[in-house]
Structures are given as C-alpha cells and as structure tokens.
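The complex appears here without one of its protein chains, the remainder shown in place.
Here is chain A:
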C-alpha cells in the first residue's frame, strides 16, 4: 500500500450553471483523519460523494489505494463499482434499510453483494455491532433505535464491507445534542484503531482531538489546509476566521 491511501486531484463539478467544485485537491495519508469544514453550500458533501462516485465529477481523478479513476475520461460502470468498494459511507440521515433488522442491515452488503458465507458474515457483523455498542440490538428494526444508535448502526454497516477508507458526512448534525457524544466516541475509536477517515463535521472539538489535517472549503475550493492547530487556532485566511467565528459564536 502506498503512503497516501487517498489522492484526489482537480475535482470539478457543476450542477447546471452552478460550478460547485472548482479544482479540489486532497491527499490523505494512510491511517490519518481528515476533517472538512466550510460554510453551507461550499461543496463539502459533493467532495465526499465524489470519493465514492455517488456524485460523478465532471473532471478530476480519485485514487484510493491502487484503484484510480479519472472522471474526466468517462469511467465505465466497472471502474466506478471498484472505486465504490474502497470506501464506506456514513450519511447525515443514516439511510438505514427500514425493512431489515439491525443485523441484516449490516450483513446485507457482505452477503448479497460480496456473497461471503453466512456464518462468517453474521459473526463479523455481531462483532461490529458489539464494537459500536449495539450487539443486543441486533434483532431490532431501525425505527426502534434512537438517532445515535441508528447512526452507529450506519457506521457498522459501512465497516462491514471492509472498506479501506471511511467517509462521514456530518454524522452528528441531525442528532439531539445529548446523542452526539456516543457517535463521536465510536469515530474516535476507529481513528485510534488506525482507520483512514474523511469527515465532514462542524464538531470543532472532535476535529482538534482527532484530525491530522483540517481543510476549509469555501466556494468549491480548498481555501486553507493544515493541522488543526494551524487551521482552527491560527487561521491565516480571513474567510476561515470569519467562518470559525460564526461557528463558535452564532449570534
């Protein structure tokens, strides 16, 4: 494996006339955590979704491990599927499968797509649920869980396909404040275990404690990047300062 698990060059994406990404570059060393911050509409979600081709950029390359896709060169379905298999995605609104039990949510990918043996998959899924603290909820349906628990199942589901990279899009911003901690704790755990993660979040404390690098996105470009100390505590760019100021003191 290369030293940089994720390497993104020149991402460009327009929705109609709206030029949303204007050349985003991003390098994520293996085993490190990258936090994306930025104002609403700056393109954070679009960047993240481009990494597993939920959004197809107009141009730019994404390399995860040894799988590289050049979106400018009209990749075919097989390339996209292969790229997608490299990362697990955790959504803001968990998007759990409501008609499947918690366990089946986690096993669906490995069983149905990867066609791995059921006994092995079930054992692994239970282990993942134990890891996110939900082993005893395996047989429940998603609606029977709290928001924080649902989000943790979402994390287990993403881990179950054995991705190399974990992507999180504001995993705590739809949660009641008292449930945020349990989700961040699981993410911290993953980081400590050496998972490579790209996280869109406005949890500045989490970024300070866990991130290796912080990127501030504004208007579809990376306006500032560096260590948490650099970007969060001593931002050079005025727009970063303004953004952080608003975040800390919304009034």
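Definition applied: contacts are C-beta pairs under 8 Å (C-beta built on N, C-alpha and C of every residue); 3 or more make two chains touch, one makes a residue touch a chain; residues count from 1.
Methods note: contacts and distances are computed from a predicted model.
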| item | value |
| --- | --- |
| Per UniProt, the name of the complex member that is left out, chosen from "Acetyl-coenzyme A carboxylase carboxyl transferase subunit beta", "Aspartyl/glutamyl-tRNA(Asn/Gln) amidotransferase subunit B", "Peptidase M48" or "ABC transmembrane type-1 domain-containing protein" | "ABC transmembrane type-1 domain-containing protein" |
| Touch criterion as defined above, residue of A:64, A:96 or A:199 at the omitted chain | A:96 |
| Chain not shown: contacting residue from A:81, A:146, A:173 or A:209 | A:81 |
| Touching residues (missing chain, whole complex) on chain A | 52, 54, 81, 84-85, 87-89, 91, 93, 95-100, 108-109, 112-114, 141-144, 157-158, 160-161 |
